[in-house]
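Structure, as structure tokens:
The complex appears here minus one protein chain, its other protein chains still in place.
Then we have chain A:
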Amino acid sequence: MDLSTLTRIIPARQRSDLDALGPTVVPLAGGSELFADPRAHLTGLVDLQAFGWPALTFPSDGLVIAATCTLAELSRLPRQAGWAAHPLFYQCCTALFGSFKVWNVATVGGNLATSLPAGPMITLAVALDAELLVWRGDGSDEIVPAGEFVTGNMTNVLGPTDVLRSVRVPLTSLQATTAYRKIALSPLGRSGAVLAGRLDRAADGADGRFVLTVTAATLRPVQLRYPRVPAANELARDIAAIDCWFTDAHGAADWRRAMGLLLGEEIRAELALVGS
């Protein structure tokens, strides 16, 4: 929709262009979220796409995803030898409520920064224990663990002058085996629960730690960590203890909790099978 109160678009070509950010001037990436809601308080946008950041880069110790990488680009992430977690990238793209046409414009950073419970790039980044590079408004850089980035329903650690620059996925996570489950109130509807499990390889090649990430059903992402695949009752006890299930048009809290338990156990069983 038209954001009719805007008076300027500032193309960001260098970091100092971000100085314009503030309570009424916000960063623009793909625009699919910004332009989907009336925002009468805004006067301007800083266009991050003008930076021309490469969408995906492949340093030897992992993968770096630019905040402006589109879901379409991410969904076509090339396979790399040993990256057992590769399917999770596409799976998380499919959890976006928006269509494949929205993938063409929606960005990884935009999804994270919007911080909706159902944001599937949050699931991806948290499940892979990614590190987020935040450009603080004061000019400093800060690395924020993905699990600490989102603090609640549409809230996160970014201040009004901060920008999410990139998402770095460590090689250990890329080499881990993952399992993914999503449920909604309709077959392809907006997510009611999205869970991802990750089974790391230890340095000696033996099974390592097990991490379960619960999103969409909870106000903020929740991670449960175990040194190895836990017993069913242990995992169930910990899922049941999660305290931030919530109710909205996409599912009641009690159902979401039950789906967390159900899908969490499915993931545990799937990864236990891989590990055995």
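In this section, a residue touches a chain if its C-beta (ideal position, glycine included) is under 8 Å from a C-beta of that chain, and two chains touch if they have at least 3 such contacts; residues count from 1.
Going forward, contacts and distances are computed from a predicted model.
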item	value
Protein that the absent chain corresponds to, by UniProt name, given "ABC transporter permease", "Electron transfer flavoprotein subunit alpha", "Histidine--tRNA ligase" or "2Fe-2S iron-sulfur cluster binding domain-containing protein"	"2Fe-2S iron-sulfur cluster binding domain-containing protein"
Contact residue for the chain not shown (choose from A:Gly31, A:Gly137 or A:Pro170)	A:Gly31
Residue, one of A:Met1, A:Ala81 or A:Ile143, that touches the chain absent here	A:Met1
Hidden partner chain, touching residue among A:Leu171, A:Cys244, A:Ala258 or A:Val274	A:Ala258
Residues from chain A at the interface with the omitted partner, ascending	1-9, 28, 31-32, 35-37, 40, 42, 44-45, 49, 94, 97-102, 104-105, 183, 185-190, 192, 248-252, 254-256, 258-259, 262
